[in-house]
Every structure is written in C-alpha cells, then in structure tokens.
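For this view, one protein chain was removed and the others were kept in their places.
Entry: chain A
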Amino acid sequence: LQCSSELMVPLLFPSYILADPREVIYLDKIQFEEGARAVPLSGHVGFDSMPDQLVNKSVNHGFCFNILCVGETGLGKSTLMDTLFNTKFEGESTQHNQPGVQLKSNTYELQESNVRLKLNVVNTVGFGDQINKEDSYKSIVEFIDAQFEAYLQEELKIKRTLHSYHDTRIHACLYFIAPTGHSLKSLDLVTMKKLDSKVNIIPIIAKSDAISKSELAKFKIKITSELVSNGVQIYQFPTDDETVAEINSTMNGHLPFAVVGSTEEVKIGNKMVRARQYPWGTVQVENENHCDFVKLREMLIRVNMEDLREQTHTRHYELYRRCKLEEMGFKDTDPDSKPFSLQETYEAKRNEFMGELQKKEEEMRQMFVQRVKEKEGELKEAEKELHEKFDRLKKLHQDEKKKLEDKKKALDDELNSFKQKKTAAELLQAQTQQAGSSSTLKKDKERKK
C-alpha cells in the first residue's frame, strides 16, 4: 500500500508525504490567515461557543498572576498591593539594614465571582539600602531567570505536565520610583535597563501625594525622556485590538502612573473611601483627580492581565529560552540537513553533562577517601600519643611507688632499731633497779644486827 497526497487547487493547506514519519518533507509553512478558503455557512453550526469552552476550561483550572515589586524600602510597595487587591496581606514591614537585596515571595488565593486567582507577590527586600548598590539588580535578575529556568526545565522534561504546571514566571514588574520630583536615580536606570528584556516593566511614581500637580507633570516628562534616552523598554499597553486600543493608548500616555496607596478608610460626604488624611486635606486613592491609582488598577488587572501573561510567555520567556539553549550549544538545523540533529546535540550535551557529573563524583569519592585516610592517620597519631602518655605515667607511678616503698622500709628499719634500743634500755633499767633494790635490802639487814 502506498500513501500519497496532493496539493489541491484551489486549496491550499498542504499535506505531507510520508513513507516514514521521520522523513517529513515540508511543502510549505502554514499560516493561519493565508491559505484556506473562506466559505459561508448555511445555518447555525455552533462553534461560536468555542471562546466559552476555552474560558470555562480556564475557570476550572484557575488562573495565576505573578507581580514583582521593585523599589526602595519604604516606598509603600506592600500598601499598594493591599490597596490594589483590596485585602490585607500578612507581613511585617522590613528593616533597613539588610546586607543585600533579597526577594521574598508570597502567594495568595483570591476569588471573585467564579474566578479563582493564585496571586504571587514578590517583594525586593532591602533594595536601595546598601551603601554600595552596584550589585543590587543582580539578585532580581537571578530571581526572574530562575523562574524561566524552572519552566524551561519542565518543558524539556521527557514526561512533563505543562498544563498543570504552577507558573511562577513574573508577569508584571511594578517599578517604584521615589517621589523626588527631579529625575530618576541612576540605580533606577541601571536596574530597569537590566530588567527590560526580561519582564514587563510598569514604572510608577510611589507616594505621589508628596508631589504637587505641576511638579508631577514635569517629573513624568523627565522620567519618560530619561527612559527613552537610555533605551529602557517599558511595557506598552497593547493597541492592536480595537476594543481596547483607545483606552490603552491613552493610558500609555499617562505613564508612569503616580499612585497613592492606602488601606485606611475615611468618611467623605456619606461614603467611606480609602484615603490618606492630612491636616490640610485628604488624598482619596480612587479619585482620579488625586492620583493615578484607578488607572493602574484598570490597566494592570481589568484590561491587560491576560496580555501581560501572554507577553511574558511569548516574548520574555522565548528570549530566555533561545539564549539559554544557544548558550548550551544547540543550533537550529538547516532545512535540508537531518531533522534530528537537535535531538543528537541534546543527547550529546546530556552525555557531556553526565560525563562531567561522573567526573565530579569520582573526584568527590577520591577526596572522601583521602580525607578518611588523613583522619585515620590523625587518629592513629593521637592513639599513639595516648599510649605513650599512659606508659609515662605508669612509669612515673611505679617510680613514685618504689620511692615510697624505700622510704617506708627505711622508716621500718628505724622503727625496729628504735624498738630494739628501747627493749635493751628497758631491760637495763629493770636490771639496775633489781640490783639497787637488792643492795638496799642487804644494807637494811646489816643495820638490824
């Protein structure tokens, strides 16, 4: 049996010739738009439910969204997150004496109507607190790369579960600019430049109630021009879909958003609103005349959340993946060379890694054996020393003992000779006494005659 396929006229979706699936010959690259004829429908088919089917699937699955907040300590990052998501996230405020920049990640499960969102908020702790800030951006870049790496690892696995993978890649980076009113700090420029090819950056002016309206306008212009002149690519709200093109392009002109965050409620008129109360007036968070909070919320959550996720996956992640694979030595093949050399290179790389791993293992083993030997030697030495010490002490002890015995003997001898003398002296005394008493008796007898 043979299998053949033909290009149909006027059709244009090419098919594939296959004697063996490995020898797929591409007749043409497929484009979605081109190549297929449009035909009218004579009745209701029902595939207009496809978007609903897709959305239902996503609802069942749940969504995830990961935000990275970069900014100096004290710029109100946590408060802004609380205000944006209308909750009180746990956590104490951070100290200013961190030795380096660390990233702290917290995941929250939020629900609104039937939408379940797994929100991951990552905070940069200690950013801008060091005296030498040259390396501040590094831990942020490493963190972002680590999330890409984790996804890449999963994607490269043989048995993988991409559809249930918990995506930790950062979808949006809110960069908090200090409200100095003048210009961007060099730390800001350097950091944003390092991040712009890795993540969607949305710059915001934090605690903007510190700046007056006129200064704010100038500040925004200065910031924007500095970003442009330094070639920093911030996230542009997409303008290709006509439903949202208008609002997105207007908002693009308002960047960076000047925000104020607050979880405290103040009574204005007969309503409770979130605000910051000062002696000279009250800044209302959701009042668009006071700050751009509502714009931020609108853009970040209500209009472009999905686009942020998509850009992360199709642009930033793809770039990371491409660079990483090229770094590892892979190359795409030419159309006419064997289609599987990527496989083989992958294999070769894998073998190389394994070889290295084995070598390392061997080294470690050697080192271990060496160490054991050394330790053994040390212990033997110690043992020897102990023995010697023991012997010495023993000898000392024996000498001491002998000395004492000699002394004792000497004393005994003395004692004996003393005793002898004593006995002799006593005997002599007794004899003398006896002789004396008998001579006295003799004298008495003579008197009596």
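Convention: a contact is a pair of C-beta atoms (placed from the backbone, for glycine too) under 8 Å apart; a residue touches a chain by one contact, two chains touch by 3 or more; residues count from 1.
Here is the rule we go by: contacts and distances are computed from a predicted model.
With the options "Hemoglobin subunit alpha", "Neuronal-specific septin-3-like", "Protein YIPF" or "V-type proton ATPase subunit a" in hand, the undepicted chain maps to the protein name "Neuronal-specific septin-3-like" (source: UniProt). The missing chain, though absent from the display, is touched by one residue of A:V55, A:L379 or A:L396; that residue is A:V55. When the full complex is taken into account, the listed residue touching the unshown chain is A:R322, out of A:H96, A:K138, A:H254 or A:R322. Only one of A:V228, A:M272, A:V372 or A:L386 touches the chain withheld from this view, namely A:M272.
Interface residues of chain A with the unshown chain, by the touch rule above, are 1-6, 8, 10-16, 18, 20-22, 24, 26, 29-32, 35-60, 63, 84-90, 103-110, 112-115, 117-118, 120, 122, 143, 157-160, 162-163, 241, 243-244, 263, 272, 274, 286, 297-298, 301-307, 310, 314, 318, 321-322, 325-326, 330-332, 339, 342-344, 347, 350, 354, 357-358, 361, 365.
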